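Every protein chain of the complex appears in place save one, which is left out.
Letters are used for the chains, namely A and B, taken in the order the chains are written, and counting of residues starts over at 1 for each.
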Amino acid sequence: MLVLFYIFAALAILAAISVVAQRTPIFSALSLIVVLCSLAVVYLLLGAEFIAVLQVIVYAGAIMVLFVFVIMLLNAGREAPSHRSRIAKWLGAPLVAAFLAEVLLAVWKQFSAGSTRPATSIDAGPAAVGHLLFRSYVLPFEVTSILILVAILGAVVLAKKEF
Amino acid sequence: METLLILMLLPPLLGTILSGILGRRFSQAMVSLIGCGASGLSMVFALLSAWAYTNSSTQPAPFIHRYFTWIESGNLHADYALYYDRLTLVMTVTVTVVAFLIHLYSRGYMEHEGGYYRFFTYLNLFLFMMLTLVTAANYPLLFVGWEGVGLCSYLLIGFYFRKQSASDAGKKAFIVTRLGDAGFTVGVALLFWTFGSLNFQSTFASLAALPAGQMQNTLTAIGILLFLGAVGKSAQIPLYVWLPDAMEGPTPVSALIHAATMVTAGVYLVARSNPIYSHAPLALEVVGVVGCVTAFYAATIALTQNDLKRMLAYSTISQLGYMFIGCGVGVFAAGIFHLMTHAFFKSLLFLCSGSVMHALNGELDMRKMGGLRQKMKTTFLTFFIATLAISGLPGLSGFFSKDEILAGAYEGPLGQPWLYWLGALTAGLTAFYMFRALFLTFFGVSRMAPEVEHHVHESGSKMTVPLLVLALFSIVVGDVSWPKALGGTEAFDRYLEPVFKPSEDFLQSSAHTAGHGLAGGSLMMFALLFAAVGILVAYWFYLKSTSLPGRLAARFSTAYKILIHKYYVDEFYNWLVVRPIRVCSEKFLWRRVDAGAIDGVMVNGTGESVVEVGSLLRRIQSGNIRSYASWVLLGATLWLVYVLWPR
Partner (left out) sequence: MVPLSHVLALSAVLFVIGAAGFVFRKSIITVFMCIELMLNAVNLAFIGFSRYLGSLDGQLFAFFVIVVAAAEAAVGLAIIIAVYRNRDSLNIEDLDSMKF
């Protein structure tokens, strides 16, 4: 199990670097799909079956498709180099490195002190998630439905050709 | 009684308000009715108060009435309270009578000058303030009156405010007396600190209970500081320089304020504070010496003045010096007596000079007058009577008062022979310069310009009636107090005994006066002798051999120059005080501090620095999303550093 985790973790990281490093947006999009699917596998390894499937269907299946459509619509090509932000030019790389170091340090500090307790096995099937969703989290659930409605309206209005 | 006092104070105040606000629309007759009416009512009530007090059962103790609370701050209590005793009686009667007569005179004098209603407004205000000053029952209220008369003096000196010299004179008066007022305020503060109270009753009671020699340093300091205020207000050395310049004001103003009343406020202050001074003989000696030196000094300057009013101004300074001699040697009653007689004959002298000025269309240089005796008979007669009075001729009021002072200077509790001799010499000088003025103005051949001579006429009755009344007073007022040497009882002194005797006795007991040798009668003789010599010399110089003064002036030209330039004191003060202040104000305080530091650095600088910082800071809003993202990342990184920092 741990081996599987390492394989897919490495895949996720490589694909993420590819997302950031590719010149053409379409290749970035495809790399992002790889990342999402790897993460779905990791979720499965962590026992979150429902979320894993949700990730594949919604995230990789719908959102990324939308991204690809828009890229193709706008005919987004290679990026032209331009450097108008001085702070990004000079401080960008050091900041990112520092940030990475700090975050890893934070994680390491947390776990070097003592051992964590062993993972507990919980039932994370759709039924269990659904139970929780429609009982404790019913309000956010309803609110998100309105949110999606608004998003649909907004997207339609914003992307129209003329008013 | 308390109503009468308020009724005395009220008419001038109401007159001020009425003329001030509505006077512009009134006719001259209406304005003069309000003004003179207010002053007249005030005089009536002053006399009624005097009568009520004299017949009251509590006299001669002072009548004190508290009307309402004014200041209540911690330990400091100052009420609006009035204090009426025999001294107050003398002061109020003198002030109101003289003021009323001058109001009447002003009806005629100011008829063709501009600003009629403004004049009477200020005059009424002055009367109110002066009465407040003399009836106050505590030092703060006295100071209110003190400052009030100073304000009116400024307003009235600069009455012809369009004339540069007049407004300058007003400013000079105010600023110079301010220096004295500073001393006054510090003295009052010291008094409060020492006694915890500022009203006369409790302070004087504490002083009465104090044995001799106690607290002397404090009391001497208080005495000298209060006297400093008097020096400013009553124009003694070194703060006298404003009074000659104050002659820029209309002549009734010179008569009322700068001869009879305001300048005497200093004398009143010293006399009223006599319990303080009785415990501080050193301060009293200072008072006496300053008074004597000033008297002599001013008389020397008056010898050579050619401007009639200026000469009278120096004469006033000199006579005020006499009053301070009286207070300074411990015969306070004599000082007040001279104050009273001087009020009458000096204001008469000023009003006569006003009459002359009117007749000669504004001319005041005595070298351009002469021979007015025939053309202005009433003016001449009254001027002559006043001149006799001030020279101290027997039978007239000035004789009695001046004589008492000189006697006190010789044999009073703090008297010294040299004070007497200098005072007698000054009396001689006084007689000389007054008769000089008389001869130059009214006798001899006319030196007037022809067109002026044409229009010379006696003044109307509005002006001459007050002159005659004042002349009458100048003669008879002295009779209230015949000196002992001539067989009298010195009734005036007896009258004021309740006010002054405790202090005088105290000083007498604590001073060391040996017998000086000369008796009262011979003192009088010497003074008279000096006066007679003065008159004869004046007669010789100005009637007999009129070229003699000119030749003497040429012979002793340096001495003459010094005298006629008033010992160059004004120039000295200008160099010492005025010029440095002006230079400092203009070059340093104005340019560097005000325009440079405050305007430039603080006000404009703050604005500019804010703009600078703002224009620096707003560059962060570059609109570039990558920059914003970098800033966010920077912030997050720094925050993580803070969180992860090992404790």
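Basically, contacts are C-beta pairs under 8 Å (C-beta built on N, C-alpha and C of every residue); 3 or more make two chains touch, one makes a residue touch a chain.
The model shown is predicted, which means the values in this text are computed figures rather than measured ones.
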| item | value |
| --- | --- |
| Residues from subunit B at the interface with the omitted partner, ascending | 618-619, 621-626, 629-630, 633 |
| Hidden partner interface residues of subunit A, rising order | 1-2, 5, 9, 12-13, 16-17, 19-20, 22, 25, 28-29, 32, 35-36, 39, 42-43, 45-48, 50-51, 54-55, 58-59, 62-63, 66-67, 70-71, 73-74, 76, 79-82, 84-85, 88, 92, 95-96, 99-100, 103-104, 106-108, 110-111, 116-120, 122, 124, 128-129, 132-133, 137, 140, 144, 147-148, 150-152, 154-159, 161 |
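Just so we're on the same page, only the chains that are shown with their structure count from here on.
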| item | value |
| --- | --- |
| Between subunit A and subunit B, centroid-to-centroid distance (C-alpha), Å | 97 |
| Complex interface listing, subunit A residues touching subunit B | 84-88, 91-92, 95-96, 98-99, 102-103, 105-106, 109 |
| Of all residues in subunit B, those that touch subunit A in their complex | 622, 624, 626-627, 629-631, 633-634, 636-637, 640-641, 643-644 |
